[in-house]
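Structure, as structure tokens:
One protein chain is absent from this view; the other protein chains keep their places.
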Amino acid sequence: MSAITNAAATVLAQADVAEQTADEAKSISAASGAGMAYGLAAIGPGIGIGYLVGQAVQAMARQPESAGQVQTTMFLGIAFTEALALIGFVVFILLKFV
Amino acid sequence: MLAALSNPVILLASEEGGGGVEFPPINLIVKWPALFGEDTFYGFNKIALISMIAMIVPTILFVIAGRNASLVPRGLQNVMEVSIDFIEKQVVMPAIGKDGMRYLPMLMAMFFFIWIGNLFEIIPTSHMPANARMANPIMLALVAWVMFIGVGVKHHGLKYFKDALFPPGVPKALYLLVTPIEFLSTFLIRPFSLAVRLFANMLAGHILLVTFSVLTITLFGAGILAIAGVLSFGMLVAFTAFEFMVAFLQAFIFSLLTAVYIGGALHPAH
Partner (left out) sequence: MFLASLAALASEVAESDPTDINPVVPDEIGEIFWGAIAFFGLWILMRYVLLPPLLKIRADRRNQEIADQQAASAADEQAEQVRRDYEATVAEANSEANDIIAEARAAAEHERGEIVVAAESEIALERQAALAELESQRSSAVSGLGDDVADLAVAAASKVMDASLDEPVHRSTAANYVEDAR
């Protein structure tokens, strides 16, 4: 993170026009913030969906006759878990493309 | 007229002529000029056109299937009955139960409207999912929101809000904590997450496909790097298949969640 902000500082130092400097700093900090937002938001749901699907597969392997019901519940769970990652993605878009 | 509907990636590629990789700005790939009525409330752009197609295609299919409906289904009637069976067995029955068949038309409309809107993500010459703009998802989420609150109020009166905000069986002191959380999760986060789930999935898929398309076109125009372009093209094909699945899955999940919310409002006991 400090490397990125350092880079931003370098850009700040090198740029001639004040307006251009502000734009560059803005876009760089926005890009780094966006990247971090999405990267952090992807961790939890990644673990969660992996665990959820693993358990669902186990349940289906134990009781193949109830596979349909388990599948529906699994999709519901994925939808709820995935929402967190998607909100991270939306924040990414919000930050990146102001 | 043509520029309002054609694919920005192809336009971009023809303009670039190969140089460095130049990804299009996001507004170029999701925002479309209006065909008519620019800057009015009836501005009709590509998204609106896809929405209308998403209405017309199921209408035509169902009219053809229902016109010569026979006891022994064949051809298109079979397919449409399978779709009804699918919504009934996978969405209505597990989420609401037998008394949920009243909501079948709404859920069918929702499913087909979202699915066909999504399918335009991978239909050549269009390559734009209608739900990658916030307009349709937020409209559908509001419909779902009004529906499940309306069903709750209709069947339980104002007791619905009391049960939803002050769930029975919780110690009195905990209401201080539970009630704001319940209010947020039921009445604000539900429609928001419904809309964002559909919108973000389709936008992410759209950006993914655009990225790989631009990469493939640029690599094929870059001499020896065309070898890497083959890999990129393979990824593009694979992601197209993946997005085909996502298009269906998001339509299914949106209708399923709407049904679950309606079922929760209809039978608050569980």
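Think of it as A and B in the order they're written, each chain with its own count starting at 1.
Going forward, a residue touches a chain if its C-beta (ideal position, glycine included) is under 8 Å from a C-beta of that chain, and two chains touch if they have at least 3 such contacts.
Note that the structure is predicted; figures quoted are calculated from it, not measured.
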Practice prompt. Using the whole complex, pick out the displayed chains that touch the missing one.
Written response: A, B
Worksheet item: With respect to the chain omitted from the figure, which of B:I123, B:M139 or B:L174 is a touching residue?
Response: B:M139
Worksheet item: Footprint of the hidden chain on chain B, which residues?
Response: 26-27, 30-31, 34, 37, 40-45, 47-48, 51-52, 54-55, 58-59, 62-63, 65-67, 69-71, 73, 77, 80-81, 84, 104-106, 108-110, 112-113, 130, 133-136, 138-140, 143, 199, 203
Worksheet item: What is the set of chain A residues that contact the non-displayed chain in the whole complex?
Response: 1, 4-5, 8-9, 22, 25-26, 28-30, 32-33, 90, 93-95, 97-98
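In this section, only the chains that are shown with their structure count from here on.
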Worksheet entry | Chain centre separation (chain A, chain B; CA means) in Å | 20
Worksheet entry | Complex contact set, residues of chain B against chain A | 25-27, 90, 94, 193, 196-197, 199-201, 203-204, 249, 252-253, 256-257, 260
Worksheet item: Across the complex, what residues on chain A touch chain B?
Response: 68-69, 72, 75-76, 79-80, 82-83, 86-87, 89-90, 93, 96-97
